[in-house]
Structures are given as structure tokens and as C-alpha cells.
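Complex shown without one protein chain; remaining protein chains in place.
We call the chains A and B, going by the order they appear; numbering starts again at 1 in every chain.
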Amino acid sequence: MIESGIETGMAGEKKPEGWNRPPVIVPDGEGDLLEVAMGPHHPSTHGVFRMDVALDGERVIRLKPVFGYLHRNHEKIAEGISYLGSMPFTDRLDYMCPLTNNWAYALAVEKLVGQAVPERAEYLRVILGELTRFQNHAGSIGFLTQEMGASGTPLMYAFREREKILDLFEWLTGARMMCNYMRFGGCRVDATADWLEATRKVVAGLPGFVDEFEQLLRGNEILMARTQGVGILRRELAINAGVTGPMLRASGVDYDIRKVDGYGIYNRFNFRVPLGDHGDVYDRFMIRLLEMRESLKILEQALKEIPGGPVMDPKAKIRGFRPKPGEAYGRIESPKGELGFYLISDGSPNPYRYRVRPPSLINLTILEDMVLGQNVADVVVIFGSVDIVLGEVDR
Amino acid sequence: MLGEGILKGLAETARNFVGSYFSAERLTTVQYPEQRIAPIEATRDFPFLVYDGADWEAGLRCVACQICEKECPPKCIYIEKSTDKKPDALGKPQFYPARFDIDISVCMSCQICVEVCPFEAIKMDTEFELSTTDRFGGLLYDRKELAKSNEHYHKIHPTEAAAVDAHLAGEKAKADSKAKAAVAAAAAKAAASAAPPAGGGV
Partner (left out) sequence: MFANLDQIFVLLKQFVVGLLPASWQPVAGVVLCVAAIICVFPALFAITVLLERKGLGRMQNRYGPNRVGPYGILQPVADGIKSLTKEDIVPLSADAVVHFLAPVFLVVVVFLGYAVLPMGRNMTLVHMDAALLFYFSIGASTELSVFMAGWSSRNKYSLLGAMRAVAQMISYEVPLLMSSVAVVMITGSLSLDKIVAAQNQYTWGLPHWYIFTPWGFAGFVMFAIAATAETNRSPFDLPEGESELVAGYFTEYSGFKFAEFFLGEYVGMLSISGLGTTLFLGGWSSPLAVLGWVPSWFWFFSKVMLSMCVYIWLRGTLPRLRQDQLMNFAWKFVLPLTLLNLFVTAMWHFMSDGWERWVICSAILLLAYVVMGRSGMHREHFGPRRYRYAD
């Protein structure tokens, strides 16, 4: 092993002892490798994320992801505040999909205390969850094409539609993104008939947008050349690594928690789960596109069938409750994958242990396997296809 | 055929280019700050304290129960209870906050303080252009800066304020009728205890 530290500065002055600069370690026999650190300041890393890549010419020999730049002690904070107080912090986990994070946490606490949810609240949860999924997938596809150099055009189209959805969120919950809307036993406020009507109008306009988006992207030869055959993830590896979400389904594994668990009232809706065959980047982003269409189907059904009634169980306590000692794991199919909350209660008003299963982090663990042997220009594309959000990876 | 997808993509972009001159759907920019989007009623930014009537100190609804301070997730509220009491909207003597500070640079607009307040005393404002050049306290709002009238609340959240007013009026009516019933019962008891000596004297 050859270790070389950097002893002199730019003007030739000698640096003091213990100067904090990591040594360049070149393992034996690999003297020709080019070691590059991509990030954390990088236009394409979806946040503060670093990848230490070792290149042999253009091919990737080794990749080490380094994250933790956005660690905010979410789980530790949750141990110090009440169950209700953690709810706004869950918004900030996967900050592209706050409502689904809220839902997963509410599900976990409801399991812990044994709280039922009224039907109208379930319908509202499904509507908001699918709207979230739609805008997340649109943004994810947009960001992928932006990284491939399409100068942001599909991204702007996706964001144009996302704005409509965010306006709906603001109308109902009070905030465009950090919604803080789900509660243990239902939803915070009821949706008015006006809101439902406006949502129906927005949802009626979205299939046209998905068609336009598809026309712009699906048959584009350059896009196909950049993404097909790139970043292949085999079925067995995906299952073994615990990958979930669109990445798993693109590798051909039929596992959608909405169908497997049937949480909420998902088993009442008629929707299909698209599967890919090749497991490459093209499959992942096409699966997201197809899932956008399926979300629209669910939305149309839910908006038609939503019943009246309360959105919160009147006897449900949102604050000041002490769950009996025990544990619960609540999971949902978030747009990124399986988002789970594991809670251990010891009878006090604060949780004893609060653990988030972040889909982005677990999907990232096989990044190295996907990029080995590929071109360095593909690293960014493959990384974009995993669709991570650093808030979730680092919590 | 090779090149077809590219041509379709070019057609799509051209459609957006031409469409941006004719339809607002294809040019969605709102040129802030000259143009602004119509504010949505339910929007929430930072909290404020509601007071009834004209005098903010006397009409302040907050009774310093400190529930919002306990529930606030980032702990941005700091309350000091007073030592004396003043009558509240229902006439009952209550404590009031001698000091009520919110650090809005810490506040994350989660609205939990509003949800847990039993007295409808703290609500969410809609003002977001609050930048200041004073970094050592410019964003620390004290009781006086936070107190805004019920009329202001009606202006920014009309539906919500109407519902709150109806709820408070209902509470007041209930308290009034209970008080009236108590007075009537006391009067009846006094009358009953005063009657027998008059009847027994004959």
C-alpha cells in the first residue's frame, strides 16, 4: 500500500502536523486508477451525497458512497418529543413526498395503540397518497432527463403539473410541501366539496400530460441509447439486497405493498402493477411512467366513491396519550419503495425507540453493483434512476 | 424508423414553444413580486396570538396554559406565566402570559400549537415576507408583536374565523346559561329558606 499525504500547500509552504487532509491511498497493482470524488457539491447528486469512484480509463472499478451530510438526528429527536410532535418531522424525511411519510407514521402509531380510521379518512389518504406518487414520479423522470442533458425541458413540464397538485395540497392542508396532515385516527381537517371538485378537474387534465410526456421521452432514440442496457439489476440481487419500489418491479419482481398488505382500502381499487423485464434504467423510468397512469386510475375511482362522514374518530387522542408497552411496524408503498416506521413504546408519552426504514438508503446499497464495469458517464444516470432523496437516506 | 422518436420529441417542444405565446397553460410563470398568486385561504406561515376587542392586553385569549410550548416540536415557544389573574372572555379570572416569545427562525409552521390550544388563542398568520437585517433577535417575536386582533384573523382566514367565533359564542352561551341556572337555583334556595319562618309565624 502506498500512502501519500499532501505535505506542502499551494505556495510551497509546509503544512503543519496532523493537517486534516485525507491521504491518497493507491492500492498495489492499481497505480493507474483515477480516483475521483463526485460530490457533495455536484449538480446531479440529488442532494448532498458523495461517491468515491475509482476509474480505469472510462470504466468504473470501484464506487464507495459516502452519505450523512444531511443527518439531522430525526430518530433521536423523536425519542424526546411526543408521538404527535414527530409528525411534522416525518414530512421532512422524503421531502418530495411528505404525505406518504405522514401516512406511514400514522399507520405505525395506529397499529401501536390499536386505533381504527373512519372510511372517509381512508379515502382521503388514498387520494393524497396517489397524488403524491404522481408528482414524485413526474419529478423523478424529469430529474433523470435533466441529468442526461436534456437541458431541463421535461423537468419543467413535470413541474408545471406538480404545481397544480401542490396548490391542491395547500388548499387542503395549509402547506404546499410540509403538509403535516395525517393524524392517528384519521386526517387533520376534512376536505370540502369544492376541494374534491377541484381535484377532479386537475386529475382529469393529467392523462393528457402523461401522454405528452411519454411522447417526448418514450421513443427518443438518444434516451434509449443512454438508458437501455445500462445499470442492469438482476432479480436475485434485487431481492437479496432488499430493494423495493419501482426499482424492484423494473427487475421483474411482483412486489407492491399496496397489493401485498392491502393497507388502508387499497384492495377496493382496480389497478395493475407494471413489471419490467430487463432491470435497466430505461425499465425503471418506464415503470414510473406507467405507475403514474395507474395512480390516475386509482384517483378517478377514489374521487368518485368517496363517502361522507367524519375524518377523525372523535374518541381518538392525538396528544397526551401513553400507548401500552409494545412495538409496531407500519409500512406503506411510498413512491420510493417500502417506507416503514418501527416504534417501541415503554408506556411513556414519548417513544422508546423510533426507527425509520428508508427505502432510498436501502435501494442505494447496491449502487456499486449496478455501476461496476460501466462508463463513468453512466454513473450519474444510474444514480438518478435509483431516485433517492437525501432527507430519507440520512434522516 | 430511426429518428422517429427524436422528431416526435422535437414536435412536442415546438408545440410548447408556440403555445407559450398563446395560452397561459404553456407559460405558467407568475412574475413575482410585480404579480402575485391569489393567496389560498388555508395557507399557514407563522403563529400569532388572537385578542378580542380593542385592547390587546386585556382581550388576549391566551391563558398561559403552556400546552403549545410543550407540544411544539422544535421548541420555539417560550412562555412565562403571570403572577396575577385577569378575567377572560367568559368572565373567569385566568392567568395570562407575562412573556410569550416565538422564534420564527426556528418555527417550522407545523401548526401543532394551533391544534392543541384549548382556548383558540393562537392561530396561523399568512405573512411570509418577514426577512429582517437584524440577525440577533429580529426574528424573535414577543407578545406585543404576536398579538393581532380577531378582525385580522377574520380577514386572513374567514371560514376558519367564523367557525371559531361560532364555537366560542356557543361556549359563552353555555357558560351564561349555566351561570343563569346557578343564580336561579341560588335564588330559589334563598327564597325557600326565607319562606318557612314567615309561614310559621301565624
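In this text, a contact is a pair of C-beta atoms (placed from the backbone, for glycine too) under 8 Å apart; a residue touches a chain by one contact, two chains touch by 3 or more.
The shown structure was predicted, so the numbers you read here are calculated from the model rather than taken from an experiment.
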Chains on display which the left-out chain touches in the complete complex: A, B
Touching the absent chain when the full complex is considered, from A:211, A:236, A:277 or A:305: A:277
Contact residue for the chain not shown (choose from A:150, A:191, A:210 or A:233): A:150
Sites on chain B contacted by the missing partner chain, in the whole complex: 1-3, 6, 9-10, 12-14, 16-17, 20-21, 26-29, 31
Chain not shown, touching residues in chain A: 10-11, 34, 36, 38, 43-44, 53, 58, 145-153, 156-157, 160, 216, 218-226, 228-229, 232, 254, 256, 259, 272-278, 280, 282-283, 286-287, 290, 375-380
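Here, only the chains that are shown with their structure count from here on.
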Partner chain B, residues of chain A touching it in the complex: 81-82, 84-89, 91, 153, 157, 160, 163, 167, 170-175, 178, 180, 188-189, 212, 215-224, 318-319
Chain A contact footprint on chain B (complex, rising order): 2-6, 8-9, 12-13, 16, 28, 40-44, 71-73, 108-112, 115-116, 124
